[in-house]
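Missing here: one protein chain of the complex. Every other protein chain is in place.
Moving on to subunit A:
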Amino acid sequence: MNILKFFTAGSVDDGKSTLIGRLLYDTDSILADQLEALQSSNRKNDDGTIDLAILTDGLRAEREQGITIDVAYKYFQTDKRKFIIADTPGHIQYTRNMVTGASTANLAIILIDARNGVVEQTIRHSYLVSLLGIKHVVVCINKMDMVGYSENIYNSIIDKYKVLAQQLKLADVNYIPVSALRGDNIVQNSDRMEWYEGESLLHFLEQVDTDNLDKSQFARMPVQWVIRPQTDELHDYRGYAGRVLSGTFNLNDRVTILPSGASSAIEKIEFFDQAPDAAHAGQSVTIHLKDDVDISRGDTIVNAAALPQDSKLIEADLCWMDTRALDISIMYLIQHNSKTTKCKISEILHKVDINTLEKHPADEFKLNDIGRVIVKTADALAFDLYDDNRANGSAILVDSRTNLTVGALMFRAAVE
């Protein structure tokens, strides 16, 4: 059994919370006392049935206003898989929350209201999916019950969406007609849409390939901590602790340590009381090297035969996440895995109108703005391009005046 992390884009009006509530409800993931709280709540659907959307509204303000403000994480599992849902708000003012939820997902569910078809918000959500490089997309055409379960309406919507998917270069797009309210094609295939021959949403989620980060040419491990017991019997013990971001390290592999450029080979891999022959993407391990090199937190151990990019000038997509606008005259901190250094945004190349996908020249970046910039870093980062290696192609910006996370960066090219 493995884990599928997915995020849902859509607004309450599209029935997003109802869809998630339905998935949880129909997979028996809601416990009796939670259900009791649900039934005693004042919020009900028009026909008096319980409002499943309440399940995902966590904060008081959200319950009061009946909207999602922040990312909520929900969990359920079936015999096949454990699922982690990042439930994100869909309105444009919460773009940063959506980007946050999408950053760790390997699948996106895009909700379209069958009555409205592809709208501005659909374009915006799909753009974010392509920006964040999410591999799989499921487009749920929801509220099919409101359009008489019409195959024609469904087909005309997916024809429109296909044009958008092509424009955004979304690779794996799948379409499912559903009614979250009635439970059609969510867990069970619906007999009200016999013209639909595909899978139910849950069945699809259980089967889809999860991201495989194991591209061996990109073996990367940022060092988080150096283990040095300095006891009598472990006097010379020096283990580099970290999580393998991508690729595989095998015993005896030649490695380079960045930013110093020192080279060595892997002597031993430890995982608590085990000493495996290899360390793979996703695993947290301790690595020992054959040579005595100076390594500390913030350094990265990489495959010597496939070095990362080498430049202090990086072209990147930036999503601005703070209420205070970007100030190109000041220095920010950039955090890339375990490495933090100073940086400046040296140039704004363009901003994207995420409702229309048009690019505009710009000289300012405000909350929820997205566009392309040039970042100049004080120290070199051992980065890859986001499209090649998502795990090592992203970073956050921190404002040292407030310590807040103010920007998300996706590296697109090394400049020079």
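Just so it is clear, a residue touches a chain if its C-beta (ideal position, glycine included) is under 8 Å from a C-beta of that chain, and two chains touch if they have at least 3 such contacts; residues count from 1.
Here, contacts and distances are computed from a predicted model.
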item: "Decaprenylphospho-beta-D-erythro-pentofuranosid-2-ulose 2-reductase", "Fructose-amino acid permease", "Protein FixA" or "Sulfate adenylyltransferase subunit 2" - which is the UniProt name of the missing chain; value: "Sulfate adenylyltransferase subunit 2"
item: Sole residue of A:100, A:179 or A:303 that reaches the chain not shown, by the stated touch rule; value: A:100
item: Residue among A:256, A:303 or A:337 touching the omitted chain; value: A:337
item: Touching residue (missing chain; options A:280, A:344 or A:376); value: A:280
item: Residues of subunit A (touch criterion as defined above) contacting the omitted chain; value: 1-3, 31-34, 37, 41, 56-61, 63, 69-75, 77, 82, 84, 96-97, 99-100, 103-104, 212, 214-216, 224-225, 227-229, 234, 237, 239, 241-243, 248, 271-272, 278, 280, 282-284, 297, 321, 333, 335-338, 390-391, 394-396, 398, 400, 403-405, 408
